[in-house]
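Here the complex is missing one protein chain, while the rest keep their positions.
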Amino acid sequence: GGGNAGGNAGGNGPSGEAKSDTGSPASPQTSSGAAVEKTGAKSDGGKVTVLILQDLDYLDPHLAVAAGTNEVLFNIFEGLLKPNEKGELLPALAASYTVSPDGLTYTFKLRDGVKFHNGQALTSADVKYSYSRLAGLDTGKPLQTSFDGVKSVEAPDASTVVITLKQNNSSFLTALTATVIPSGYQDSNKNPVGTGPFKYKQYTPGQQLVVEKFADYWQKGIPSLDQVTFKIITDSQAGLLALKSGEVDIYPRIGTEQLQEVAKDFNTISTPQNLVQLVTFNITRKPFNDVKVRQALNYAINKKEIIDGVALGKGTILGSNLSPVLAKYYQAGLENTYKTDLEKAKSLLKEAGYPDGFETTLSVPSNYKFHVDTAQVVVAQLEQIGVKVKIEPVEWAVWLDRIYKGRNYDTTIIGLDGKLDPFQILNKYLSDSPNNFFNYKNPEYDSTLRAAVVETDDAKRIELYKKAQTILTQDAAAIYIMDPNTNIALNKKLAGYKTYPLYVQDLTSVYFTK
Amino acid sequence: MKRSVNLTLGITLVAILATLMLLSLFYTPYEPNAMRIAARLQAPGPAHLLGTDNFGRDVLSRVMVGAQTAFLVGTASVAVGAAGGLIVGTIAGYAGKWVDELLMRATDALLAFPGILLALLLVSVFKPNLYQTILAIGILFMPSFARVVRSGVLQHREAEYVRAVQGFGAGPFNILFVQILPNIASSIITTAALSFSTAILIEAALSYLGLGVQPPNPSWGRMLNESQTYLAKAPWFTLAPGALITITVLGFNLLSDGIRDARDRRG
Amino acid sequence: MNYYVRRVFTLLLTVLFVLLLTFGVFRIIPGNPALTILGLEATEAQIELLSAKLGTDQPLVIQLLDWFRGALTLNLGTSLRFDEPVSSLIAARFPVTLMLALEAVAIIVVVAIPLGILAARRRGRLPDLLVSISTQLGLAIPSFWMGILLILLFGLTLRWVPVSSYVRWSDSPLLALRSTILPAVALAIPQIAIVVRYLRTTMLEQLSLEYVRTARSKGLAEGIVLYGHVLRNALLPVVTIIGIQFGELLAGSLVVEQVFTMPGFGSLLITAIGNRDYPLVQGLVLLIAFFVITINFLVDLSYRWLDPKIKY
Amino acid sequence: MLEAERDGERRQETLLELRDIRKSYTQRRWPAPAETLHAVGGVSLDIQRGETLGVVGESGCGKSTLGQMASLMLQPSAGSIKFKGTALAVDRDGARGPARSQIQYVFQDPYASLNPRFTIGRLLEEPLAIQRKGTREERRRLAEHMLERIGLQASYAKRYPHELSGGQRQRVGIARALMLRPEFLVLDEPVSALDVSVQAQILNLLKELQEELSLTYLFISHDLNVVHYMSDRVAVMYLGRIVEIAEVDALYTKPLHPYTQALVASIPAEPGSVPVAAAVIEGELPDPRHLPQGCAFRSRCLHAHERCGQQPGLVEVSSGRQVACHLWS
């Protein structure tokens, strides 16, 4: 996720959970979506304006890194697989696939009759071109991390693709949602061409992206809408006004407060989004190198109060670095490990040699109000055990450079967006991970996670992942606060909106009611 | 008649604010940073005269303490600006020739650049916190002070009363500090009062853009920024800091006008 | 001549100063553009790749020289973030801000001059008092707060104007006007206050001068005295103020555009700063400096044209 | 040379000696050629102890410039100044040393020359304080004494300049110049801003002071009556140069230079005498930056002649009388 991932976390962060359990991508009409309370008669066509909170970085889906871009491009592009509202991967451009027993070879049969927006039919050459590009097979530099384990991409015939991995990796499947573009197509950044339900129409930097219905979409009958405008409004207050005045129809990631304000006149959705908001420690620094200190701080925090204070109660308490949205891998019960207990906190501090507390700095990305708000509550709570925290707002660019990459900080607050695969979420804690900005080191954790990712047995893998979560909690590697809900406000006339445990806006299923 | 109204009103407003600020050093109804999430966004009432904010903090206490921030930002940035401007201005005015040319071109350059923009750039250089904000705003003010001082020095240097003491053998120190400075003091004070209100406006704008004073320290600009979300639901939250900014700026503007009028009348 | 040479010299110095400032500033402060673009999940390889592509891995001096070499040939480089020529990004955004500023100037001129004259003519009377109170308030209310209040009133309560849908002038001038009127007003209000106060003072100053008595002694009607003789002299210094204001308006739009979500250069600049998009920031800064300076220059010219006392 | 030829009963002592002093201001309007304005061009004067030398001339002819150079307040562009036979150096901020306190300058506009923020008392003490003379108490007593001497009560020490009338301010100006006990005063139009009745009071005061303190005056004025009344000798200036210098009565009864003649003719008649004749000279002062070649008065002179294309020197035509005009050479 790009900068926005961390940032828009909170009232507005990745993903959600689909309440409906119907709905492979192939049967969108039947999906009621989480949004729909009352379903009016469906009326095809129409134009919808969706608010997005930031400008796009690239129109080329392979170059685009920002979550805010990918959420939009989700409507234009597709990969071999595509997630549904529960985060399950379903075949999309692939009609079916098989994985070799050693987990190294993936064979895909392509779906028939899929066309690109430019009219060209999809062939295995397109997939080969696209995935080789992502894996950097020519350049040696992969464009997406998830593709760096790819050894080769072959297209034995027009409808078959074979991908070979260097190593067994259970999380590789999620990478296959990566988008496919026409073979050799170089103009993606100016005029993107995909296979998705909507095709690119026009983009005005800083203002809007307009897409229109792709009539030749391989799933018949969808989308319902004729045109969707993604309007860039970076200011939440302005966004609210735009919503109220009817200038935008859908306001995803609307603030909780604002959601309540418009609840009367708009359809509203609020669901967990597979994001982990946490206070991290720079574990190599004193006093955070002492597990007792970290535990003391954990005991001092009242997560409920934070959720009430900054998310109006719309959030799920976390105990480790995984959201219950990923129910399959979620280790329940960890959230009770550090029940607020100031006495315990104080005595732990005393044991660690800080009877009077200490002073430290909490760096917060300044443009993310949710984190700044959280920081204020955290500061107030820690003060009760004598820990004096100074808030240091830092620009996002600085946060990335100095804190995330440079690991030069005491403590910070951030939202880590969830992936569909737990490995991709938990791998930041591996001692040699370049993104281990916690400076967390635990050989047991490393071996547990490494074992999990190569484990082919589902049940065993789940156990390993749960164990990894437990280790993090026991080590008090961070203060895991919450998975804040994502909120969406929609025009009352709209129905069929679906939420995902991913940072996407899917307009495919949305339709007007009469 | 009307002129003294300006001054009186200005002094009154500033005095009220100063009292509020001083009072807040010793007493606030609540601890300004104390949160009571359960009591968030309460409307004004007997318990909280100006209501509470989104963390249940007492708005009155926070705007009171916010006055400290405002006065600190105002005073300190004006002090930085005035001190810098005084140095640059006197040097330019007294030395003349190329020194003057160089310094004035530099201040022209700074002045040619719109205020907020410069503050924005400067704040990005430094870190967004109170002291850096003060420094940035202070730097912003330097050119205008330098100009006032320089033109005062130039104007008065050739004035007959200065030539007269030169005739008694007065040296540069006497001329600058004993003769000239007191005479341009009122224009410096006018500029200072005006800059003070500008400082508050700039701080508010920076806070609105998310730069500026760091939380949880209450600053009016920051509060205005935080209150945005609750505009419809808790208007008192936005009105209190907004009105205080307005009153403060008004007070200092009136004060500045009043001083200038008084000076004009005498001259 | 001397004057213009000095003027141009000052201008160049100003631009250079500002450019060096931004250049230096943005390279001293932390923040790696490639990293900022790529975000949390970026690999080292990706960052390196992008840095090389962006040229941000070069030594500072080289970058600076490159940039200046480009700037001399009017090539402002390519935005790091948007991967588009800076000039075309600016071309897309700047007209919005420019129109906004021009609109604000128009409002200022149309509103402030009559008010200033009124206040001066009715000095000490009720109209003067009312004008004085409203200008004081206009100066004291932060423009973004004013913007918010305006939106609440006209956009939401009265629903007279749209609140955040910017329409381009080339698309529909009428709708464009409607969509920009509130921000222009919010932008103009403090400046109106300044002009009114200033004009009032200069009018009073002029009215106390002897030539006014001469004009009256000739038997001229009060209107001719006021508009034919006094206003001309009183406006002279006001022209300068309006010129200076133009720069302030450009800067003020930075905040106001944010309130009204207008796709002007203000929001672009803030994003660019946040993204450490140096070429874009520098392009924008250069542009603003250029504009401010040109306007000041024009104002000076007009000043010289209006005031016969200044020749050369 | 002037000194040598003077015959007199009392011994003459030259107090101040100006030799060919000049002051020019250059304006650079690059790339246009620089323009030089000769405010004072080559003036030589000897001022005798105890005398009053009057200087008259039209506005802008360089009277004040000359006066300021003579009082060591302005650095001449060229030329030398001797005070009691000692050559003086004057820099940008005026002269230093003992001569500094012995030569004083009194401004025309008493209001502008008094720092509005100081009380009269402080203003009077200032010169002493700057020269570090006396204790604070002594200075105060001296100031009060001086106030009384110039005809103001000691209580005026506590007032501010704006509380005084024009005449009173001018008295303060004079008093302040006298605080350092100077021997030589340059009075630059000291009474021009005053009404006749007050003017007369000040003139009387100046006369008294001169007598009492044996002062020497350089008295600048454009009012010919006043100059006549005050001076022993008069120098007539025209565009930066002295065109005639003579004993006062000789000058007024028999002006030699055509310009002096014009000046004298334009003196308003004494009440009751015949009304003024028509204007004697046509035209006005030429632009000092673009002077005609040769004699500067050429453009307005009735007797202008070819030779006037050359600058006439100041020559002695009779005892103690010098004229710069080709008519007399």
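Note that the chains are named A, B, C and D in the order they appear, and that numbering of residues resets to 1 at the start of each chain.
Heads up, the rule we're going with is that a contact is a pair of C-beta atoms (placed from the backbone, for glycine too) under 8 Å apart; a residue touches a chain by one contact, two chains touch by 3 or more.
One rule holds in what follows: contacts and distances are computed from a predicted model.
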| item | value |
| --- | --- |
| Among "Succinate dehydrogenase hydrophobic membrane anchor subunit", "NADH-quinone oxidoreductase subunit A", "ABC transporter ATP-binding protein" or "Multicomponent K+:H+ antiporter subunit G", the UniProt name of the subunit that does not appear here | "ABC transporter ATP-binding protein" |
| Interface partners of the hidden chain - shown chains only, full complex considered | C, D |
| Residue of D:133, D:149, D:222 or D:298 touching the missing chain in the full complex | D:222 |
| Which residue of D:90, D:152, D:234 or D:263 touches the chain not shown here | D:263 |
| Touch with the omitted chain, as defined above, among C:79, C:233, C:253 or C:282 | C:233 |
| Touch with the omitted chain, as defined above, among D:19, D:159 or D:207 | D:207 |
| Residues in chain C touching the chain absent from view | 209-211, 213-222, 229, 232-233, 236, 306-309 |
| Missing-chain contacts mapped onto chain D | 58-59, 165-167, 195-201, 203-204, 207, 222, 224-226, 228-230, 248-249, 252, 262-263, 265-272, 275-276, 278-282, 284-285 |
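The rule is simple: only the chains that are shown with their structure count from here on.
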| item | value |
| --- | --- |
| Centroid distance [mean C-alpha coordinates] between chain D and chain C, Å | 55 |
| Chain A, residues touching no fewer than two other chains | 237, 367, 395 |
| Shared interface positions of chain B, touching two or more other chains | 124, 228, 231 |
| Of chain C, residues touching chain A in the complex | 29-33, 35-46, 49, 81-84, 89, 92-93, 148, 151, 155-156, 159, 162-166, 258-261, 263, 267-268, 271, 274-276 |
| Residues of chain D touching chain B in the complex | 71-73, 93-94, 96, 100-101, 104-105, 107, 109, 112-117, 126-127, 130-131, 162, 176-177, 180 |
| In the complex, chain A residues that touch chain B | 236-237, 255, 257-258, 260-261, 305, 308-310, 366-367, 369, 372-373, 375-377, 379-380, 390-395 |
